[in-house]
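Starting off with a structure, shown below.
Every protein chain except one is present and positioned as in the full complex.
Think of it as A, B and C in the order they're written, each chain with its own count starting at 1.
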């Protein structure tokens, strides 16, 4: 497109081959499979929609209670309840294809083979732009302990998935890694097109009166503004290690928060928990980024990304 | 003592040989070396005082700004400014010896030898009850990257320190460990008498207007209520791995928060950031624990520790 | 379902910590069905992020009201809301109660604020029946006059006996079930604590009657996206599946519900 006037603001980004109108996406697990928010907001104004984690055959997830509110955050232990690849494609893809917005499917499995199989199936599905590979869910044993924090398994699962799909591949990293740079680098080497970080952080809350955990699953993942400074740090670390674009996630409530991630090195951001507070957050963040750029006389969002002066 | 009446509430704990009147301590770096809070609270009502991290020769620490307030938390990058062993012993120990409260010295070094040397020096100092070995400071390269998160170095430094002191040895673990249980176990095997967890979590904040980090040191450590659910989870994990007592730290603002840690498995707790909000927090927490026990007809604090029903 | 900035027009204490909040909500109000709820963003809630769900008590002429009790951080903060302030709502949400079947006598069963969820059902029911109200003490028994004004016969029980019969609401319910002739086929509409709902479900199952129960579950998104509020619901094959209380509920036919939590 060479008709962009120089004093127009261009928010479009290219995340590993997926072209988005705005760098502001919605995060997996906080936006369902789409229909839930369709009455409330205009999907065409989103950068991308990342749907809730899908595995091969689907699963019922964890017992209740599944979420608990904590100081400036939320702990969730949904347990990746999902209808499986077939159920998702049949029930939700026709709906999602109506919109002019990239759909990224968050995928997971209990074995390397299951990850591969899920990736292979989606490779054939019309309307899917990319796969976010969840190797970091704090709520299933296999998610984090096995694939997300063990460097060998991490490489194995990503390499395997890479061979089975031409879709944009976006590993989603675990947040409790003391050396996130090495995982980011490994992902890049395995052929990842972009990275998502962070997932919610392992956490726990106990009802002191009953002495029972507040979640059916005992532990869960902390999300929301409480984790933002931790997430910004990890994005900044990872940005130093790789060239592929990053999607910054973690406690973004407004445009300033999003800009913090982008200045630290994220090319896009995803809104998670804030959707529960205000389903219109993504649009407000896009508008806020636009006015920030106006105020700072910036014309392209690239002039923001990774510009932190350290 | 066998004159304790059965319906009296006994809050005393023994943390690796240190006897405390209450399980509520104050955390390193948030209570200076003592004199700072002497006008405001009665030290004799504290379980123990853990002083700011001390290294062999002292250091000037990081440039300013050194702390920044974030959502439900604080990021600090003090950089372990301290007067060194001699300076501390000369300037502060006479003052601290006046009180009937155990003094625990938080120690660190840049090499295994420095850790050893500091430990050996304190072994001779009257009035020091224990050493909290800081291998987890997010604000100096050596603290975390080298000793806190590398299993081999972690064992080396703890074994070395153990050979040089008979004082109660309390390693303070890094919080961004995906397998904290194995570090806790390693510490126990190296002869640790107790464990402290957690230290502040690596974090970062950026001023989006200037695009500069909000801290002179670029990154720092997040503390305060934002991190509490993460800390409770780590304490619960570590409790499953070891038999030695644990000191739970992270965002404790009131008695309920403290009880959450204790029910998860901590034998004592330490108040950090909350001292800045209210220097009387530790006493209020002790009082709150007492009334909780009354309400639940518990007579000894041991009846609380590790009783989470999972 | 829509997002709406509602304007508070009235905010008054009813009794014993229960408050009535009336809002101008011309978008949401006309869409409301009995038993639906709104998801309300409490302003100035500091470190608490989530919205709070409240049954729609009344709706009409562009206005909505809710009746709430202060029990925690959110509802305590709500006390300070002033007429003129705006409130961010999502609603109406949930499926709501069905219209009572022909040839049945509707029987409402409410515990505490449960009556708020039942008022619109009471107003729109083609036949007036009985309303059973339970609570801990007399302060928990609300708006009896209003139900009576609609033509309902109200029977009351309180745990401490300060109003009506002493005991659980099931005491007055059982009394009536024992007295009523066999020709009277009740259809229950219940809202209250889950143990009360189960007790009503048991009565209905024993008598072979229908009971519609509005389940109370902690919510997060309120619209079906997060899978927090799930309830086990029987499937035809003898198994179960999760339904979202905020989307497929909050009202379920009681025989569908697996009461194991």
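Rule of thumb we're sticking to: a residue touches a chain if its C-beta (ideal position, glycine included) is under 8 Å from a C-beta of that chain, and two chains touch if they have at least 3 such contacts.
Keep in mind the model is a prediction, meaning the values are calculated, not measured.
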(request) Determine which one of B:16, B:224 or B:245 touches the chain that has been left out. (result) B:224
(message) Using the document's definition of touch, tell me which of B:30, B:149 or B:165 contacts the absent chain.
(response) B:30
(message) Tell me which of B:22, B:71 or B:199 is the one touching the absent chain.
(response) B:71
(message) Using the document's contact rule, name the residues of chain B that touch the chain not shown here.
(response) 29-32, 35-37, 39-40, 52, 60-61, 63-69, 71-74, 76, 78, 81, 224-225, 273-280
(request) Please give every residue of chain C in contact with the chain that is not shown. (result) 44-47
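Everything below uses one rule, namely that only the chains that are shown with their structure count from here on.
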(message) Centre to centre, using CA atoms, which chain is the farthest one from chain B?
(response) C
(request) Just give me the whole-number Å value for how far the CA centre of chain A lies from that of chain C. (result) 36
(request) List the centre-to-centre spacing of chain B and chain C in whole Å, with centres computed as mean CA coordinates. (result) 48
(request) Would you mind listing the residues of chain C that make contact with two or more other chains? (result) 47
(message) If I count partner chains per residue in chain A, which residues reach a count of at least 2?
(response) 71-73, 225
